[in-house]
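Would you mind keeping the following structure in view while I ask a few things?
All protein chains but one are shown in place.
Chain nomenclature is as follows: A, B and C, assigned in order of appearance, with residue numbering initiated at 1 for each chain independently.
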Amino acid sequence: MRRKALTPAEAAALVPDGASVMIGGFLGVGSPRRVIDALVARGAKGLTVIGNDTGRPDLGIGKLVSAGCVAKVIVSHIGTNPVTQQKMLAGEMEVDLVPQGTLAERIRAGGAGLGGVLTPTGLGTSVAEGKQVVTVDGRDFLLETPLRADVALLHCYEADYYANLTYRLTAQNFNPVMAMAADIVIAEPDEVVPIGVIPPDHVRTPGILVTHLVERPQ
Amino acid sequence: MRRKALTPAEAAALVPDGASVMIGGFLGVGSPRRVIDALVARGAKGLTVIGNDTGRPDLGIGKLVSAGCVAKVIVSHIGTNPVTQQKMLAGEMEVDLVPQGTLAERIRAGGAGLGGVLTPTGLGTSVAEGKQVVTVDGRDFLLETPLRADVALLHCYEADYYANLTYRLTAQNFNPVMAMAADIVIAEPDEVVPIGVIPPDHVRTPGILVTHLVERPQ
Amino acid sequence: MDAKEIIARRVARELRDNTLVNLGIGLPTLVARYVPEGMLVAFQSENGIIGFGARPPEGMEDPNLTDAGGGFISALPGAFAFDSATSFALIRGGHLDMTVLGGLQVDAKGRLANWKVPGRMVAGMGGAMDLVAGAKRVVVAMQHAAKGEAKIVPELTLPPTAARPVSLVVTDLAVIEPTADGLVLRERAPGVAVEEILAATAAPLILPDTIPEMPL
Partner (left out) sequence: MDAKEIIARRVARELRDNTLVNLGIGLPTLVARYVPEGMLVAFQSENGIIGFGARPPEGMEDPNLTDAGGGFISALPGAFAFDSATSFALIRGGHLDMTVLGGLQVDAKGRLANWKVPGRMVAGMGGAMDLVAGAKRVVVAMQHAAKGEAKIVPELTLPPTAARPVSLVVTDLAVIEPTADGLVLRERAPGVAVEEILAATAAPLILPDTIPEMPL
């Protein structure tokens, strides 16, 4: 489908208060900064944010945490954001910590129609609490279940007007798996190019997964 | 590691008789043709071949079947190769049929250190026989276990001398997942290029997974 | 118009704008010829491409660009090439709006059999089990009967492809919709009488008050 590019504010308006939102990025690298800023500007409330980390107080997902937009995070790391720690200890925000590889697989499972995956990660730790242990060929594994969200907010390098996406170096991280695991998928590109310009082997996320495209930076 | 390129015959000599061998390709497209021919020339015996299909009698994995190199195949489709059908019905070759998506996930699990995946595919069919059914959020799934092999034989488009690989269009298919799921991984490129020529974002299989590189076609 | 063209033309009426569709090998691939004018449908070939087009002119084929049947194809602007794990993540994950598959049998519950005839022919399920498990809509495109034998039967006698019922069955005689109450006869092929359809069908059919001719 050919897609008209939205402004960041128009994209932020598509994220309802209280929604579950996957946000790409690793310490802000590969996060959709303009849409995050627009969510802060809009005063979004009560979001459940799924991502790798909560960035820093002024970086990445941390901007949403600082602005009070977030009710809960599901992330692998919060050590770089003291605001997250404070809000967690004060009971103002729920924090669900998930091992990074397990987080990636749970999101992938959500997008790939799998009912779950078995991983050795987390066995013998607090991560295993309340989870089913499945034995395969004499080895124990944790059953980890799929994650999906109402909205995925992605950053990408190039997009064409079908919303075929490419990523760049370490800014790729969680974006491709999140593109498959949400009902509304919004991609914020650094550049928009004509259809047919990205070779089929270089596309990383096909446009059929992306419901909305944000305009290039002005 | 910098790798000296082998001849197809040298590569075929690395595949022991009786080995389990993953072979990339879909009806021969994306199969390592030169190494397959070298295995036939060597008179390999007793192989267990894991791949999408058994090609045609003179195409892809079918060449190995026709030459009597194969004791067992684990594939999703044999409908295009009457020789496979004959050998199966005559009890000369074992055929284990696996749904294509399940085959891809089982190989991926084998390479990704997962103990298995839960899939809805195959429920209520003969594929479910003898398998554990796991219920997640009220939905039933089949537990499918990982597949690994002694050797993976891949086709790729470009390789550099670290054995970083790229694939081309529909010749990609099973090659990238197989690259992660075998002890010996042999890649047969159409072209070999200097290290540093393939951009980091275009590499699809990193050289650290590939143990042996075959020379470009002469 | 021969039987295959009737089926392909009628299935093409099920296509919707801006959707992702997988066509099984054989008869279903013919559907691509009849995409309604002005409609944008992205076709997936499960061997690894979305956005493919017709076979290129003689001499311009690429051995690395084929469909799931091994035939040469072309890549349209905006195409996407991918590996098998991604292909079936798309299929199983519900990202496919529709799949069109061939069939050996469909039963009164709407279950499909299309990969094995015990003792005679074992094709293998290929991607069919994943497609039926994962696609939003599953349309079966098949001849109504084979060598005089009914293919729409009370209960499958061949191994099922999935427990999940298909969404619609399109044959050279009829359009039949599996429902919770049973198989409903929705449409007749041009010039075909309801009696003729009933005679060629082994499963019971529910007959609505009006059973129009197929639009083609």
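One rule holds in what follows: a contact is a pair of C-beta atoms (placed from the backbone, for glycine too) under 8 Å apart; a residue touches a chain by one contact, two chains touch by 3 or more.
Remember, it's a predicted structure, so these values are computed and weren't measured experimentally.
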Chains still shown that are in contact with the chain withheld from the display: A, B
Contact residue for the chain not shown (choose from A:A67, A:L97 or A:V197): A:L97
Of A:L14, A:V40, A:A71 or A:V127, the one touching the omitted chain in the full complex: A:V127
Touch criterion as defined above, residue of A:A19, A:M93 or A:V177 at the omitted chain: A:V177
Residues in chain A touching the chain absent from view: 26-30, 52-53, 75-80, 85, 88, 95, 97, 99-105, 107-108, 119-127, 157, 167-177, 204
Residues from chain B at the interface with the omitted partner, ascending: 1-2, 108, 111-114, 160, 162, 164, 180, 195-196, 198, 200-201, 203, 206-209
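Heads up, the rule we're going with is that only the chains that are shown with their structure count from here on.
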Which of B-C and A-C has more C-beta pairs touching across its chains: B-C
Chain of greatest Cα-centre distance to chain A: C
Geometric centre distance via CA averages, chain B-chain A, whole Å: 32
CA centroid of chain B to CA centroid of chain C, Å: 28
Centre distance in Å when chain A and chain C are each reduced to the mean of their C-alpha atoms: 35
Junction residues of chain A - those touching two or more other chains: 112-114, 200-201
Touching two or more other chains - residue numbers and ranges from chain C: 49, 75, 81-82, 88-89, 91-92, 133-134
